[in-house]
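There's a structure below that I have some questions on.
All protein chains but one are shown in place.
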Amino acid sequence: MADPMRIRAQASGDKATVRVLMAHEMETGFRKDASGKVIPAWYIQEVVAQLNGKTVLTAQWGPSVAKNPFLQFAVKGAKAGDKITISWTDSKGDKRTDEAAVS
Amino acid sequence: MKHCKLLALVCSAWLLAGCTTLLSGGVDDARVAKMMDTSFRPEGIAGLDRLQQDAANAACSAAQDGSPPAEVVEAIQRDALQSVKMPADGKFLGDWREGEKLAQNGRGMTWSDKSALPRDNGGNCLNCHQVTREEVAYGTLGPSLYHYGRDRGVTDPNSPTAQPIIAYTWTKIYNAKSYNACSGMPRFGHKGLLDEAQIKDLMALLLDPNSPVNR
Amino acid sequence: MSTRREMMNRSAQLAGMLALLGMAPQWALAQAASFNAAAFDAKTMPDLMKALDMAAPVESKDVTITGPDIAENGAVVPIGAATTLTGVKRLLLLVEKNPSMLSAMFDVSDAVEPNFSTRVKMGQSSNVFAVAIMNDGKVFYASKEVKVTLGGCGG
Partner (left out) sequence: MMRTTLALCLVAAVGLPVAGQAGQEKSAADAIAEYRAMLADGNPSELFEAKGEDLWKQKRGPKNASLEQCNLGKGPGVVKGAFVELPRWFPDTGRVQDLESRLLTCMETLQGFDAKTIAVTPFGSGEQVTIEGLVAWIAAESRGLRFHVPQSRPEERLSYELGKRAFYYRAGPYDFSCASCHGQAGKRIRLQDLPQLSTNPGDGVGFAAWPAYRVSSGELWGMQRRITDCYRQQRFPYPGYGSEVTIALSSFMGVNAQGAESVAPALKR
């Protein structure tokens, strides 16, 4: 199973800035291993962010997003104690969901 | 033979200096050798023979941030100068385009490289030197080579007036210790890192008036 | 939920089989997820416009692309897309000279600011674009050049 994400959500004024680090190889499908065999593409394709259970952002990513991806965005109206949930689905169908409270 | 003489000179110079480097901090050369011998293993093309120091490397290592004694420096430089082989056909300049590729190429001689042949080695120039104005990712361990030929007044590399700087540059690339005993630059010709044709291409990069170095 | 998961797994296996056969697996993946494989496979702007059914982007000062002038390493290049315009539906991040242009596509809702930052891989120096697709079908963009440098010691 994939390693947990690191989610930081900080309220400031009428919004909360969310920074997420995800543990993922993000293989492009262009690289070769030591024996010269192509390493198949394997990358996060969909990212969903929720505020207190309601979807606020859906993103689609290609294999050119960097390894161990970083994402930053701001949620309007989020305040300390609100729950931010991030989920991703990769090209093999693996999923990971983590959450953090806005501080 | 030559190395023996130089080694003898290095040792006597140390004795004169009271053997301070030999025993600095209570570590003698034998203890250092033991550390090196027990710490490394061969990997790919990088064998344990690479840990052997020639007399010049031993003297420059012992000097640390300083310089070996003057007579040792002289001997290293004399030996280095004698090692230089000028091009067999008397032609010093090749193709600057190939030279630029070599200058950009930082590969060669590591345990992850497949072969130690000159054709598989880069010149590593950009790691340490500015070479052209266009390439901003250059190192600063060595002096800038931008305008190398131009600044030295080389407008026609075949003219007699250009010959001294041509010979100097060839010698510097072939064995950098010829002019600076503890130079940080690899001895590309002497150590067989680059072949004659490759050195000619680097010469052209530096001295051809049409090369981006001199534009 | 589980049905979708199974479908995705199956389609991933199918994609793998097709890849082995030397066939393009994009459609297989696209079928299972909401993932727009055609868009992420687009090599040129016309291809991308077709895949996303979008109009040609027009340069706009109201869209911003952030990124470094020089990236020390093409493996990780921080870039961001933002707009001050209201009524934005989607924000895209594109790298012109990558094998496929589209890196990321963000569906904007009223609950988030139209301002997203991530990090992308770049194979070489290239222009990068932020593209804003508006609810009314208009498309705006901003671009900047990012130079990718070579590293020391052979790369």
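The chains carry the letters A, B and C, assigned in the order they are written, with residues numbered from 1 in each.
The working rule: a residue touches a chain if its C-beta (ideal position, glycine included) is under 8 Å from a C-beta of that chain, and two chains touch if they have at least 3 such contacts.
Computed from a predicted model, the values in this text were never measured in an experiment.
In the full assembly, the chain not pictured is in contact with A, B, C, by the touch criterion defined above.
For the chain missing from the display, the contacting residue among B:Q52, B:N158 or B:N210 is B:Q52, taking the whole complex into account. Where subunit A meets the chain that is not shown, the touching residues are 3-4, 6, 19, 21, 23, 25, 66-68, 70, 72.
Contact between subunit B and the absent chain runs through residues 24-27, 31-32, 35-36, 38-43, 46-48, 50-53, 56-57, 60-62, 64-65, 106, 109-112, 116, 126-128, 136-141, 184, 186-187, 191, 193.
One chain is missing from the display, and on subunit C it is touched by residues 45-46, 49-50, 55-59, 67-73, 75-76, 78, 96, 119, 127, 129, 142-145, 147, 149-154.
Quick note on the criterion: only the chains that are shown with their structure count from here on.
Compared on C-beta pairs in contact, B-C and A-C come out with A-C as the pair having more.
Each chain gets one centre point, the mean of its Cα atoms, and the points for subunit B and subunit C are 47 Å apart. Residue ranges on subunit A touching subunit C, taken from their complex, read 15, 26, 28, 30, 40, 45-46, 49, 51, 54-67, 69-77, 89, 91-93, 95.
Within the complex formed with subunit A, the subunit C residues making contact are 5, 8-9, 11-12, 15-16, 19, 29, 32-36, 39-40, 75-78, 80, 95, 98-100, 102-113, 115-122.
Taken together, the subunit C residues at the contact with subunit B in this complex read 70, 147, 149-155.
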